[in-house]
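Every protein chain but one is kept in place in this view of the complex.
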Amino acid sequence: MAIKTEPITINMGPQHPSTHGVFRLRVTFDGEVVVDVEPVFGYLHRGTEKLAEERTYVQIVTLTDRLDYTASMSNNLAYVRSVEKLGGIEVPERAQYLRVICAELQRIASHFVSIGFMLQELGAFGTPLMYCFRERERILDLFEMLCGARITLSYMRPGGLIQDAPEDFWPALGILMESMPEYIDDLEGLVTSNEIVLARTRDVGIISPELAVNGSVTGPMLRASGVQWDLRKANPYEVYDRLEFDVPIGYQGDTYDRYLVRVQEMRESVRIIEQCIKQIPGGAIQSEAPFFVRPPVGDVYDAIEAPKGELGFYLVSDGGISPYRCKIRAPSFINLTVLRDMLVGWKLADLVVIFGSTDVVLGEVDR
Amino acid sequence: MYGLGMVRGMGVTFKNLVLPSRQFAVQYPNRKISLFELAKENDTDVVSFAINNPVQAIKALAGFVEVPVRLPQHSRFRGEEFTWYEQRCTGCASCAKFCPLGIIKIVTDTSGKYEQDGGKYDIEVFDIDIGRCMFCGLCVQACPYDALHMGSGFEEGVYRRDDLVIDVERLKAAPKKPSTWYRPQIESQNFDPQSDDMREYLDVGRHERPSQDQQVDRWAKR
Partner (left out) sequence: MSFDQLYDLLDRFVPESIDWMVFTVTALILSLAVINAMVLCTALYTWFERRMLGRFQSRIGPNRWGPFGLLQPIADVIKLLVKEDVIPVVADRAVFTLAPVVLLVPALMVFIVIPFGEQSFLGKLNVGVLFILGVTGVNTLAIIMGGWASRNKYALFGAMRGAAMLISYEVPMALSLIGVIILAGSISLVDIVSSQGIFYILVQPLAFLVFMAAASAEMSRAPFDMIESESELGAGYHTEYSGIKYAIFQLAEFMAPLVTAAVATVVFLGGTKGIDPIPGQVWFLLKAFSVVFVLLWVRATWPRLRVDQIMGFAWKGLFPLSVINFFVVAVELFVLQEPDGTITNQSMMIMTGINWVVMVVSIVLIATVLGQGKLQHKLPPQPSSLANMAASEGD
């Protein structure tokens, strides 16, 4: 005799411990199994794109800090690159190297956050999260040396950087880069070969390469599916063409692969930074760009490989001191396109882990 | 495999449990210190300290002795409580204009009260609403006369929003401990805002102050 059952609908979020902020998922369960998911977002909408229309080009830098607040440096970089392309502003070489160092440090920090929270959602009682945050803290200390802030950095300006790195930055960076592989080893020892993690994440929430490409997924999520696509290699910006690094890819796009790709990317980032320390030339860090940048009429799109994926800024200039339109291609938001395909058919416990492995930051999703 | 990965993970946590170098948390704003540290701070050894101040020693053993902690911060730290030099400020209001949030309010007065000091304008109002400030530092970057600097503190909690508006009196009275952010001239003096010394207005300029002769020269050869 078939038992009569009824699906349960649950609102996960906006106040739920594992929704990374204020994200709401309306999930329909059949027992423990997810049968339908409807994401609802907008709880953190601050109108960044509209605000940008009434700020000067330099003032918008402070807005970009607040998009993906775990990776402010990358947001700064993506934005100032668009402005430079729009206004035809040259950037001195030293500034380019420093920008790459900052962006890669930020990538490590951001991946630490994402891995830490994913493991928190796997139920490891805070330990990997605390370890990840401990290492991230060291990177934030470096950022404090560079620009006096830890999260909302506003370090970059169209035409270069606000200020050269202080003397004590370089030895500190060297020490951190020396010890970073050891920290990553620690994290891997805790997670990578742990059978529970493997059982929970292998073959869970698979995105096929076709689905990933069709859903315009970017970043580690795309590479975990085996698609070797990295803007740093495919369309080298700044000085990435002079640096040697690999683009790690995953096997089949499951949750574990997304974790592995992030860990390997952190190792690659360490490699990149070490090369940058060796190669960085002296000189100015800021070209003579005016405070009020007045780019010629026109529009431009430029994107970088942010920790979460392709972060692009589309700017339209009407020749004034502020953009006519500023559109942000936020990787977290677009990576959520495939959320439903990943989640349906898995269990409640998998839902939070898969969602954690997509590494969304709500500041960027809602903008 | 076969559970060995899980055992390895336990090794990692144990390593973090026992290695003192892996302990990262700092206690703030007060730190509990042990008897040993307490004796060290008083420049004696444990035994003689315990004999001399038995009460303190017992307290320390029971974990009741606290010392205040200052978190280490870089001299570039962009903190609250802006440092502002009235002698340098011309009232040009560049800072107010560059602030993305428009939270600096400046009213200047041309009554000539300050003419004997060589200044033309008197700054009547200089309000910064740090309750809305995001410490981006654009105002500091904009100031052409190096009159405004970021501060170095961050313990500015108050009970009312109105108290967060820093007015001109408070700015004048505040200890002059500018952050070295975007002020390479102070940084090159190895100034640390966390230390006790302060910087007077003559020290914080981006350029040497031109002497009288130089000024005359410049204007004569114009």
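Here are some notes:
So that you can tell them apart, the chains are marked A and B in the order they are listed, and the count of residues begins at 1 in each.
Methods note: a residue touches a chain if its C-beta (ideal position, glycine included) is under 8 Å from a C-beta of that chain, and two chains touch if they have at least 3 such contacts.
Just so you know, these numbers come straight off a predicted model, no measurement behind them.
Per the touch definition above, the residue from A:R26, A:R202, A:R325 or A:R340 contacting the chain not shown is A:R202. When you scan A:Y43, A:Y69 or A:Y251 for touch with the missing chain, the hit is A:Y251. When the full complex is taken into account, the listed residue touching the unshown chain is A:T127, out of A:T127, A:Q286 or A:T337. Along chain B, the points of touch with the absent chain fall at residues 1-3, 6, 9-10, 12-14, 16-17, 22-25, 27, 32, 62-64.
On the side of chain A, the interface with the absent chain consists of residues 8, 10, 16-18, 32, 119-127, 130-131, 134, 190, 193-200, 202, 209-210, 213, 222, 225-230, 233-235, 247, 249-251, 257, 347-352, using the contact rule stated above.
Operating definition for what follows: only the chains that are shown with their structure count from here on.
Centre-to-centre spacing of chain A and chain B amounts to 30 Å, using the average Cα coordinate of each chain. For chain B in complex with chain A, the residues that touch the partner chain are 1-6, 8-9, 11-13, 15-16, 22, 24, 73-74, 76-78, 98, 100, 134-138, 141-142, 150, 179, 181-182, 184, 187.
Interface of chain A with chain B (complex): residues 55, 58-59, 61-63, 65, 127, 131, 134, 137, 141, 144-149, 152, 154, 162-164, 166, 186, 189-196, 198, 291.
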